[in-house]
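For this depiction, one protein chain was excluded, whereas all remaining protein chains were kept in their positions.
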């Protein structure tokens, strides 16, 4: 996936001289996760820059550069670091178009690595979509592999709004054939049905897409798996259309249960598909705990394919939300 | 309400010498919203301090002070300013107890004024509960008037965890008789049924509590109004118990529709009360726009009592979610 | 999707150039700013506006000096205390007043309010309501000039109190490391809200903080418009020629409270009087009178003209409807892409 990201950025830099890249160690070192490989060599130190450890400064600089004529792609190494620069994302970048009465545009991309699975501990392993949900003026998408990372990154760079792209860290090393070119651009705000099915709609995002697919592929039930891809805006019609057919919705989230992105989906679908749902909407999430260290615990934090399979089976057979694995523990 | 807050803090400072107060202009000026009246005079400049415009520094200082033996009450003037210090709240304060294996405690309170209605514009008028939802290690409560501000503030100061208290800015000037003393403490995590009713459960928070009450008081339906008071944790049993009786849930939120705190409540209740609900859960919120300036627009942003009354009537008669006022406009 | 251009906008470019052209024009602009700010206070006092506002009486020389030292193609990031800068840079009084009063004639059609003025025609980015937020944004505008190899300059204007926030530090360091064409202008008016400088800030001269970034700095008398112009012009020249950023500290004072509701009880005895004795408008008028560039009658006429223009502007603003409800749904996301 990291190569797909480098390539997407590189192609867009070729296409448009106003695209610039900066972040911590993205230039000389080609990115802590090698997502800017070759960019410095190809485009030079004016367009590809290493920054100090100053997330507020460089996100703010992205805002200013975007408003005045560049198209910056800024990298936040771990999404948690957005915490030290949050104002620039949700209060400045998001509102500058509005605050100029529509006269300034803010075509900037904020990329960040997210997620558990690599033993980075509780301050470097979250997905944190919840921080951004509902922010007027911001778009947000999440890659689920090389192909979608490529397609979303290109769409984000061409968009004239501030766009956040989250990249599941465990997927950087994943290899996948990616068709390149404009046809592979994934419009922001569109979900993809990645597996057709009839019994249940399973909405997943980022790292949980492959989990949901794996669960569905060997299940006794017929699951329609949707890769949501974008959270702001999110593709209501694709989800609702599917739920109307299947009568069941399961949401598979990497985040903690409370306040997770699935609450947004669940509350909308519960409302709009009321009467159509043949069982409660069931959210499969991590428990409300900091992401633990240690491979076994961290693995347990993220819903597994077997667990998803089991939970969905239970939901479909009982028409009741099964309890979560941790309920007997806490 | 501001007097109730000053009083609650003052009483707790009397009770416990480790309680200290700091923030921008909270000492000499007694608070931009007069919520620390008399504190400097009574407790002196060591316990009541003005800070520089350095939210990161003084929230961080609150964390350090709390871990080592003080009980700081830090004031964030407008909740939006949390954006420049977000890391200290959600990543430091919230996790220090966990990160010390339970050996350090972090008894600190972060108070912030929130909400629309005073013509402060889009960067000084939000409630932003959504920023904090789901953060492990953090508690969050919202005052709905002088009495609840008093009761929650005292509970927060005595709690050994980091607690965020949001104070609707329009209510500071509101006067209400408040019984003082320990009996008036409102335990964090408990909601209050502020009006009994049989047809519909109306859950409100902060500034929308009085809106919901006003709507219910002159309605053709019998509304049970719940002041949720705490969002982290929130009082599931009170809400669910009521919904099981009424069969209907309406949530009245000041925030934008997407990602609002009501999504958390709606997704849980839709799941747990599935089959019991006789109509879809209906969220009455502001539209997905920045809080506008100008009294008419700002008034329109916040759901009004008349609008709530109308929406609930429509829900109860049609068993369908009525459309929102802005749907014909966008 | 949106009515992007206010009918007043073309006028701002023209007004932008006036302050570059003559001392008389600069004096007149300072008078205009003073009168507009006074008017805003009056309108609030009359209950014609709700909400809050932050006016800048006493600080006019900084705004006009800055405008005089820069070009319409430069970019400027100001704060919530931005009316003076907006006017200095060319935004017409009716557009400023209109936004403050929530009218359609305002630069945001009235949905933004006093803290949110902007005008792309003269390089004024939306003024920043979060302390410090504009500083890194100005660095980004400067990055744009550097990347495109044009000779533009970005300016970041902020208060003394803002130099205690992280964004200030990060912004200055980044500008220095990347050697960008940006000028940081601190309006040191001795207070941040109700707190005197010394209670919140470990140094007396903000300019001293430039050393942390190996950055050039200057302290200038913020009540002397010529001095401000000259100082900022030096910094701008350094920036345009690739010499990197500068921190300019203008010592100034606000005659009014921090915001609408502040009566400023925290002032030191005699302090206001001392500063009033060095009023930037009186000083400059006195200078021009002394040099013969201006005569008393012309000054009188100027004051009258400005008063009349502002009366007219106010009339137009009050005739302009308040923002219509649909406006709040506009300009949230841009529909376009590259």
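Read from first to last, the chains carry the letters A, B and C; within each, the first residue is number 1.
Keep in mind that, in the parts below, contacts are C-beta pairs under 8 Å (C-beta built on N, C-alpha and C of every residue); 3 or more make two chains touch, one makes a residue touch a chain.
Given the structure is predicted, the values throughout are model-derived calculations rather than measurements.
> Which of the displayed chains are touched by the chain that has been omitted?
A, B, C
> Which residue from A:122, A:191 or A:266 sits in contact with the chain not drawn here?
In the complete complex, the chain left out is touched by residue A:122.
> Please identify which residue in C:19, C:124, C:176 or C:281 touches the non-displayed chain.
Spelled out, the listed residue whose C-beta touches the missing chain is C:176.
> In the full complex, which of B:26, B:62 or B:268 touches the chain missing from this view?
Looking across B:26, B:62 or B:268, the contact with the absent chain belongs to B:62.
> Among B:23, B:115 or B:137, choose the residue that contacts the chain missing from this document, as touch is defined above.
Spelled out, the listed residue whose C-beta touches the missing chain is B:137.
> From the list A:28, A:196 or A:306, pick the residue that touches the absent chain.
The missing chain is touched by A:28.
> Would you write out the residues of chain B that touch the absent chain, in ascending order?
16, 20, 46-47, 49, 51-52, 54, 56-72, 84, 87-88, 91-92, 95-107, 136-137, 139, 157-161
> Which residues does chain A use to touch the chain missing from this display?
Where chain A meets the chain not shown: residues 24-25, 28-29, 32, 50-57, 80-81, 83-84, 118-124, 287-290, 292-297, 300-301, 326, 329-330.
> In the complete complex, which positions of chain C touch the hidden chain?
Residues of chain C in touch with the missing chain: 164-170, 172-173, 176-177, 199-203, 208-209, 211-215.
One rule holds in what follows: only the chains that are shown with their structure count from here on.
> Between B-C and A-C, which chain pair is linked by more C-beta pairs in contact?
A-C
> Give, as an integer number of Å, the spacing between the C-alpha centres of chain B and chain A.
Spacing between the chain centres: roughly 29 Å.
> Roughly how many whole angstrom separate the Cα centroids of chain A and chain C?
Result: the chain centres lie 40 Å from each other.
> Considering chain A alone, which of its residues make contact with at least two other chains?
Within chain A, residues 56, 84, 87, 91, 95, 98-99, 136-137 contact more than one other chain.
> Among the residues of chain C, which ones contact at least 2 other chains?
Those would be 108, 112, 116, 130, 133, 166-167, 332.
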